[in-house]
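Structure first, then comments.
All protein chains but one are shown in place.
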Amino acid sequence: MALLEVHNVTMKFGSLVANDDVSFGVEKGSVVGLIGPNGAGKTTLFNCISGFYRPTSGKLLFKGQDVTNLPAYEMARLGAVRTFQVVHPLKEMTVLDNVLVGAFLRGADTDKAHEIARDCIALCHLEDMSGRMAGGLPIGYKKRLEMARALATGPELLMLDEAMAGLTSTEIKAAVEIIKGLQKRGITLLVVEHIMEAIMSVADKIVVLDGGIKIAEGPPQEVVNDERVITAYLGAKFSQRLKAAQGGDPRE
Amino acid sequence: MKNRKRSVDFLWLGLLAFLALLPLIPGLLRSSFTQHVAIQILLYASMAQAWNILGGYCGQVSFGHSVFFGIGAYGAGMAVVKYGMIPWPGAFIGAVLAAAVAVVISYPCFKLKGHYFAIATFAIVEIFNRLFMVWYWVGGALGLDYSFTDQGWTHFVWYESKRGYYFGVLLLFLLVFGVVRWIERNRLGFYLRAVREGQETAESLGVNSAKVKLMAMALSAFLAALCGAFFAQYNYRVDPPMVMSLDMSMKFVLITILGGLGTFYGPLLGAALLIPLQEYSRAFLGGIGGGVDLIIFGLLIIIVVVYQPRGIMGIIDGIRVKAKRSKEGGE
Partner (left out) sequence: MGTFFQVALDGLFNGLLYAVVAAGLSLIWGVMDVINFAHGEFLMIAMYLSYWLGFIWKIDPLLSSLAGGLFVFLVGALTYKLIISHTIGKSAMSALLATFGLSMLLKNVCLNRFSPNFRLLQGTFLGGKTYNFGGLIVPVPQLAIGLVALLLLTLLYALVKRTRLGWAIQATAMDKEAAELMGINTEKIYLLVFGLGGACVGIAGGLLPSYLAVHPEVGGLFSLIAFVCVAMGGFGSIPGALLASLLIGLVEAFAGFYIAPVFKYVAVFGLYLVVVMVRPRGLFGW
């Protein structure tokens, strides 16, 4: 049994079908990447899983429990916590206070919460910023704050929505290191990412969405060579050229 | 971080000690008028702080708090006037009722956004005001007038000196500010501010924002009602326009805004500025016609909202930051 099971999830907004019959599983302890071109329905699927939307049809199981209709805060309490693609800092609160909000999920004890918060702040390299107002942080720090805050809730499944979009390559490297650290701590990760390279190095499995439909699922190396994935990302013409080039490569 | 917290606590305890010893200092608070001003400051500070839980910390600006204030006032008034009892159980029942009413009305109202919510709270004040005007069981438009009873803490009434009321309101102040001090340091305080800053984010972190808002509302209404009960005891009477009116509602809001929304000392500072202004201008500027206090108040509100939305606390913070910078620059 996987930690998170997505069964035939469909999400419609009126006549627009954002997710069509998507199914996949996230194994405990793994890092799963959810990728796809813009408008593929990644964030919508993410919102369904994290309880911000109720799927039109289909079923979601978390730890074997049916969580299809649970609100977001119940999902978080069960241990499935998300971050936002567009950062949502609690602006008029300090970085420490932001992370404390997450830390209080596992108990009302203030000292304990402070301990957890300091730990998560350190893990995301935010120590120097802990007294600053979250609204005034540079974007890279805001992204890490999102992560630290979610981490403080003590999640079993952490869902990162484009945590690396808009970051510089050094910042991406730092983010990848953090993700690896989280995996070592036994946290399962579901990562939505538009940038494929970043996710390739850390993911155990990749799920690819295009036009709301799952078009591929498998280990990263398999997925990048999947013709439909290449077509989705680069267009049909380029995919053929690429194949021709690969076929003619003497080193293959 | 730890150090800062301790020094703030010191300030709070020092303030309490000062307020408790105030009547014992000879010369100060000698005249009954000065005592009246001091009592009013502490009462309005407590009211504003009760409102601040919901409006300041949780960010849900309600213009309906005079309803809860009024229910508390009527609780005490009914106990004393209708049933000839001591006011304490009435005040308590009034506060519980106010919290219940608050939850019942806010549950649907919290679904409304922005101005729609604000107007709904105005509408509720008007409805309660009119209904209490014609509700003869609670005295209708005439209200409830206290008759003479024994003085002292049991009846919470004093006739000769206001000193009893001073200590009474100090207890109320201690309760309301103490509750907020506690909330600020604990989980609920963080959750309140998280809901204010971003409901969606708070929910993603496991905060049940609807429940948090209702808790803030109930607590805020409960404490506002206790203030109302004190108000009735202090004035020896209750009637609808006195306690349940838009003007009374706005006092909760405006004092807090003036002092600093969502800050611990804001409500006290706001009341400490406004109440003396009101009482002294009424007493000494009465000669140039009525309403002078409210003219100044109106001007103050405009100036604060336009130029210093963080109120007096914002000004103090500004000065502190400047002082710190110049100190660091000097070293």
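Remarks
Read from first to last, the chains carry the letters A and B; within each, the first residue is number 1.
Note that a contact is a pair of C-beta atoms (placed from the backbone, for glycine too) under 8 Å apart; a residue touches a chain by one contact, two chains touch by 3 or more.
The model shown is predicted, which means the values in this text are computed figures rather than measured ones.
Contacts of the undrawn chain with the visible chains, over the full complex, involve B. Of the candidate positions B:L15, B:M85, B:A100 or B:A118, contact with the hidden chain is made by B:A118. Residue positions on chain B in contact with the hidden chain: 61, 108, 111-116, 118-120, 122-124, 126-127, 130-131, 133-134, 246, 250, 253-254, 257, 288-292, 294-295, 297-302, 305-307, 309, in rising order.
Just so we're on the same page, only the chains that are shown with their structure count from here on.
Contact residues on chain A toward chain B in their complex (touch as defined above): 50, 52, 71-73, 76-77, 81-84, 88-93, 96-97, 100-102, 104-105, 108, 110, 113, 131, 149-150, 153.
On the side of chain B, the complex with chain A involves touching residues 1, 185-187, 190-191, 193-194, 196-198, 200-209, 262.
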